[in-house]
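Here the complex is missing one protein chain, while the rest keep their positions.
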Amino acid sequence: MKITLTVNGDRYERECAEHHTLLRFIRETLGLTGTKEGCGMGECGACTVIMNGRAVNSCMVLAAEADGAVIQTIEGEAKGPTLSDIQASFERNHAVQCGFCTPGMVMSVKELLASDPHPSVDAIKEAVEGNFCRCTGYTQIVEAVTELTGTGAKGGLDHV
Amino acid sequence: MFDDKRPEELAYVGRSSDRPDTMEKLTGEATYVSDMRLPGMLHAQVKKSPHARARIVRIDTGKAAAMPGVRAIITGDEVDVHIGLYIVDKYVLAKGEVRHYGEAVAAVAADSLEEARAAADAIEVEYEVLPPVLHHMDALKPDAPLVHPDLGSYGYVAAAFTPMPGTNIANHTKLRKGDVDKGFAEAAYIVEREYDCPSVQHVPMETHVAIVQWGKGDRVSIWTSAQSPFTVRNLFCHAFGLAHAQVRVQIPYVGGGFGGKAGIGVEPLCAVLSRKAGGRPVKFQATREEEFSLLPCRSALTYRIKTGVSAEGKIVAQQMTMYWDSGAYADYAVNVTRASGYSASGPYEIPNAWVDAYTIYTNKPYGTAYRGFGHVEFHWAVERHMELVAQAIGMDPLLFRLKNALRPGSKTLTGETIQKNTGNVVACIEDAARRIHYGDLTPEEKERQKQTGWKIGKGVAALHKAPAMPPFTATAVILKMNEDGSVLVNLALTDYGQGTYTSIRQIVAERLGFPPKKIRVAFENDTDRDPYDWQTVASKGLVLSGNAAILAAEDLLKNAYDVAAQALHANPRDLAHDGERVFLRHHPDKGVSFSSMAVGLALPNGNGIGGPLIGVGRYIAQGLSNLNKETGEGTPALDWTFGAHGMIVEVNEESGEYRVLKVASVYDVGRAINPDMVRGQAIGGMMQGLGTATCEGYIYDKDGRLLNPSFTDNKIPTAKDLPLEVECAVVETPQIDGPYGARGVGEHSMISVAPALGNAIQKATGAELTHMPMRFEDVWRALENREPIDNWITKSPVGSCRSAPEARPKE
Partner (left out) sequence: MLHPFRYLAPQSAQELAAMLADHASDGKILAGGTDLIPNIRNGVFKPSVVIDVKKLPDASSLRLGADGLSLGPAVTVNDILRSKDARERYPVLCACAHELASHQVRNRATVAGNVVNASPCSDMAPALLCLDAVAVIGSGTGQRELPFREFFTGVKKTALKPGEWLDRIVVPASSAGARGSYLKLKRIAGHDLGIVGVLFVRLGGSLRFGVSSAAPTPVLVDTVTAKDGPDQAAATVLGSVSPISDVRGTKEYRQHMIGVFVRRLLAEVK
């Protein structure tokens, strides 16, 4: 079937297989491979994109359901050649290791900050609870958000 | 390669520095193999065994072959290729017999994923189901079925391993130090306990994936999500009888490894399909479920420790027996056994020691390397044991640890003498204890306990680990100067998130005296372009590649000075340099820029001298030796990284629920090249350790089917599972032969997290936990003195798979 949608500000009119997920459509049909698949079951959040203002697991949305939707993926996050505030804070705070969870993680943080510009640490944890990260242990991700929103500082290593 | 510089004398080492890979990873531009598509590429799917052990009676691929889009179907009968890292015991596809649930018996390559899946589903396999041997202790019984009846005919690395044909024992590692009988005879107390932990999954966020193109003339191109490009190439060439020059392995960004991608994985499967499909590239990516059972896991362990202690609390003798569950294939498990065998006591001095460590085949998904390489598992036992021994002899566990900790002059199990510069485990233990106010509760904690009714307890656990690697492990780094005087670094040690490349860049910058922004470390690895590195494992990367990077920088400078000396008509001894140019020390205004020398210096008359500037650094581990196979004597350790965790936990005694309030982790890293990277490893590993401590683990039914092969029932920690407070600190006792004094810390953060938690829970409530993970129910059962649920192999539906102690082999 044919669907029309807006992704990162660009309008697309494309044929999509009716059994394709939005994740597969974004990655294979549109070639936007920044969004990842970690489980295909909605457990890990690597596939998180923002659909009509809400962070969703794109592995559990059919592309057909996204007809008419406004989508943002990680590719739409940087402002031209420079990183967005969220991305820059992730960089400063070393909130990225292997990078596979990062696109989804940034999308979850983005939705959070859009509705709550000064979230508590608990609110941050809750917003990214659905995004598994096996590398960082999450602390530097939480710090990236608190440092950005002015409620916390960059973490450090003590020398004995 | 420590040159006695104080931290303030270093410009880049020891300081914060941006990672070179974040921009691509944060924008979605970083390309992983899972993102790649090649022209003409086919998609592979596998047919997997639903049985733990069965004879393959018949495979009918007729129906599948006729289906649309199908380009190649392969069964085990067609592929006579054995693969193995230390013991060559595995076929690409099961042949004759399947040895574990989830093992691949056939594979399909088709134009689309859907077509490949439909065809794989249409392959008919007739099995004769055989009784499996599931628990590793059952596999030792005399009447146990043999997982590998042909073990005696397999090739293996004889310098390190001892398989026992006619049994399920893939390797027996021995260590004998002093006289244990005498030690036990002299002991005032003897405590003997057994501990265990289940198999667990690494859970890299990117599952195993490879694309392989078997081109005309048997030229093979491999793109893979792997840790060790040269090991993939080497094992692949050995398996298929190909010349190394015919095979190229490329590794772009990798979405996590943790040891699970250390060796060879799905590459051979893609290769045989590509060959059969006439050379079209074939991609296979494991589903999350396949990651759990088609691909390897971490071995389960049963560890029995018998300790003799003097009246003063000094350990005088210890007998240690490890039973490692290898699963169906030996892979890295035999080396996990070996490396754990020679470190088996933890960071404590044992004057009289006796270790037997067995790797045991069972009909389960096979075990491989996993962050810590056995040390997470056996430190669980050792550090719980130290706690229980201390309790049994009426001594404070912290004091007991400090009394027995390795110190300068102590001898390790293999006979190595600990030096002052080996590292300081005592400082780590003491600092971890201080950070949690070990010993009593603060007024705030007492108040919290009163408010919640949950009991607060504090525990400490120490750790050590040396890289598990061949004694002659080597690597190389090449620096190439670009036309503008900036530098490209090539190495085949991979950075799949650890941050090693950031540190390598700082080391190169420091030694060259160039700002880090002028140094680029090439991320994609390529066996055709990069110099050799053994493997990205063992926390040896920073030490070996860091040293090679220093040597490469010195070589580059020497080459630059040679050209400058000619250009300036000076002796190289009278030259100096900064980030831009080489100049005369006596007349700094007379010099020649790096950019003008970068690709060969053109003299004013047009003559050229020099040529492109490169620097080569080669480094091989020094002074290490094979271990005596009877006594374990020898020098296996490139370096020892020591550490300790302090943990504060609150426990509800009625329900077994608990919350981790604080973790403080301290490591002697020699020198923190990049404090942020050290902290990233420290917290990441701690959380991974906490996951295996609290909830992770394979659960099988009585027929050997994995019951929790997905995130639905194999949870990993989320952001909400963070301890309320996390502290990380380093002790810096320089490693004299480490780069700027550094030693590795990538794995260590995961080690001893579980026993620190177990010790804290015991302190809070008295619960004596000896098996991992510590689920709330396990804590409750321990508190109620109920039989533990041993449901890692479930018999209908809860049962137990405890095996009889008489099964244990006698020396």
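Per-chain residue numbering starts at 1, and chain names A and B are given in the order in which the chains are listed.
Basically, contacts are C-beta pairs under 8 Å (C-beta built on N, C-alpha and C of every residue); 3 or more make two chains touch, one makes a residue touch a chain.
Everything numeric in this text was worked out from a predicted model, so none of it was measured.
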{"item": "Per the touch definition above, residue among B:E78, B:E114, B:E445 or B:E554 touching the missing chain", "value": "B:E114"}
{"item": "Sole residue of B:T359, B:T694, B:T733 or B:S749 that reaches the chain not shown, by the stated touch rule", "value": "B:T694"}
{"item": "Positions on chain A where the hidden chain makes contact", "value": "1, 17-21, 24, 40-43, 45, 48, 54-57, 59-62, 64-65, 108, 126-127, 129-131"}
{"item": "Contacts of chain B with the absent chain, listed as residue ranges", "value": "113-114, 117-118, 654-655, 657, 659, 694-695, 699, 707-708, 712-713, 715-721, 775-777, 780-781, 786, 789, 791, 794, 797-798"}
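Please note the rule applied: only the chains that are shown with their structure count from here on.
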{"item": "Chain B-facing residues of chain A, complex", "value": "27, 32-41, 43-44, 46, 73-75, 77-78, 83, 87, 90-91, 94, 96-103, 106, 124-126, 128-142, 155-160"}
{"item": "Residues of chain B touching chain A in the complex", "value": "18-19, 21-32, 34-35, 202-207, 253-258, 287-288, 427, 431, 496-499, 666, 672, 675-680, 682-688, 710-712, 716-720, 722, 726-732"}
